[in-house]
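For reference, the structure is listed below as structure tokens.
In this view, the complex is presented without one of its protein chains, the others remaining in place.
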Amino acid sequence: MSTTTDMLRTYPKDLGGVDTAALAACIEACFECAQVCSACADSCLSEDMVAELTKCIRTNLDCADICAATGAVLSRHTGYDVNVTRAVLEACRAACKACADECEKHADMHEHCKVCAEACRRCEQACTDLLATL
Amino acid sequence: MSTTTDMLRTYPKDLGGVDTAALAACIEACFECAQVCSACADSCLSEDMVAELTKCIRTNLDCADICAATGAVLSRHTGYDVNVTRAVLEACRAACKACADECEKHADMHEHCKVCAEACRRCEQACTDLLATL
Amino acid sequence: MSTTTDMLRTYPKDLGGVDTAALAACIEACFECAQVCSACADSCLSEDMVAELTKCIRTNLDCADICAATGAVLSRHTGYDVNVTRAVLEACRAACKACADECEKHADMHEHCKVCAEACRRCEQACTDLLATL
Partner (left out) sequence: MSTTTDMLRTYPKDLGGVDTAALAACIEACFECAQVCSACADSCLSEDMVAELTKCIRTNLDCADICAATGAVLSRHTGYDVNVTRAVLEACRAACKACADECEKHADMHEHCKVCAEACRRCEQACTDLLATL
């Protein structure tokens, strides 16, 4: 998604000293994680052992919703409010950590959980990195 | 939305000692606030003085996205994770506070901001109340 | 959600001859249905017979996402585009019909599916009614 960087570059006002590399990385990680978690919830739903994956599905759905909201918030720069940004990043980090922890338990058996756990860890790290710059 | 209560009542497993009244109130406040904030952003956009309302619009959009995600997370009970719930409630409370603070500045001049500020304060309080029970 | 009506009443420009009663009813039905479908997906996930409810869960999740998007689109009036409104209402009607059809199959056995099917039918009808006024 190089368009993320294009949109940051073409923002008409000053971005206020934000670390644009960390911001772009976090936005892209959030949208990627939202997609992957939606897909992983659905893959778990199609496993024969779905009854053992219900916590994984729920965690996937939470993570998808929170990543999507976080990606949207981070895509806005007008009237920036550091308290809201920090709080939503903390929520996103918590959701990604919970989902990665859960998916890692099934990563050996279900490759979609392995792909998902990796996307969640990348997003968790991107949130941590961006929080460190605020 | 009495259907919120119906859905809590018909959940097939134990809700784990959650305060269902506080939970239902918070879910309803989140969905109400998401709708009102989407509408308030659009009303601000149609004001002749839109150039003075850009921070309000942005805060409305963030609040709408975060309330919608929070309402969805709170509607799930399977595989409950208190860390994710707490973090998303903190983010929702911060977004509602920021939006209420901003809308209250224009409440005398724009009645939609008055209605919106009230919905945000209700949701902020509902998040605070639910957090106190976790 | 009488706040829906308050927000329509306080919109600063002309609403362009829209049927505000049909519009308010449809907005409220969309947000109600989004909440109920998120909750029903989660209730199905906690049923012992979850393996027989996977299509129901998937349909619930689609309906929740589409209703939430439709409710947000309908909450905006600035720069109204009838083609987008009509297309999203058609999608919402299709999703609500599919979810109601599916949930009705399990309504006798699972009361959450009964509550959900009713919310979906209300929203399907509200979309049909609003489409008839466009």
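Order of writing sets the chain letters: A, B and C. Residues in each chain are counted from 1.
FYI, a contact is a pair of C-beta atoms (placed from the backbone, for glycine too) under 8 Å apart; a residue touches a chain by one contact, two chains touch by 3 or more.
Please read these numbers as outputs of a predicted model, since none were measured by experiment.
Listed residues B:L8, B:A22, B:V36 or B:I57: the one in touch with the omitted chain is B:I57.
On the side of chain A, the interface with the absent chain consists of residues 1, 3-4, 6-8, 10-13, 27, 31-32, 34-36, 38-40, 42-43, 45-47, 64, 68, 71-72, 75-78, 110-112, 115-116, 119, using the contact rule stated above. Within chain C, the residues in touch with the undisplayed chain are 54-59, 61-62, 65-66, 68-69, 72-73, 76, 78-79, 81, 83-84, 86-88, 90-91, 93-95, 98, 102. Interface with the hidden chain, as seen from chain B, comprises residues 41-42, 45-46, 48, 50-51, 54, 57-58, 61.
Going forward, only the chains that are shown with their structure count from here on.
A rotation of 180 degrees, rounded to a multiple of 5, brings the CA atoms of chain A into register with those of chain C.
Over half of the residue numbers at the interface between copies chain A and chain B are found on both sides, making the touching surfaces mostly the same. Look at where the CA atoms of chain A average out and do the same for chain B: the two points lie 21 Å apart.
Residue positions 42, 45-46 of chain C are each in touch with at least two other chains.
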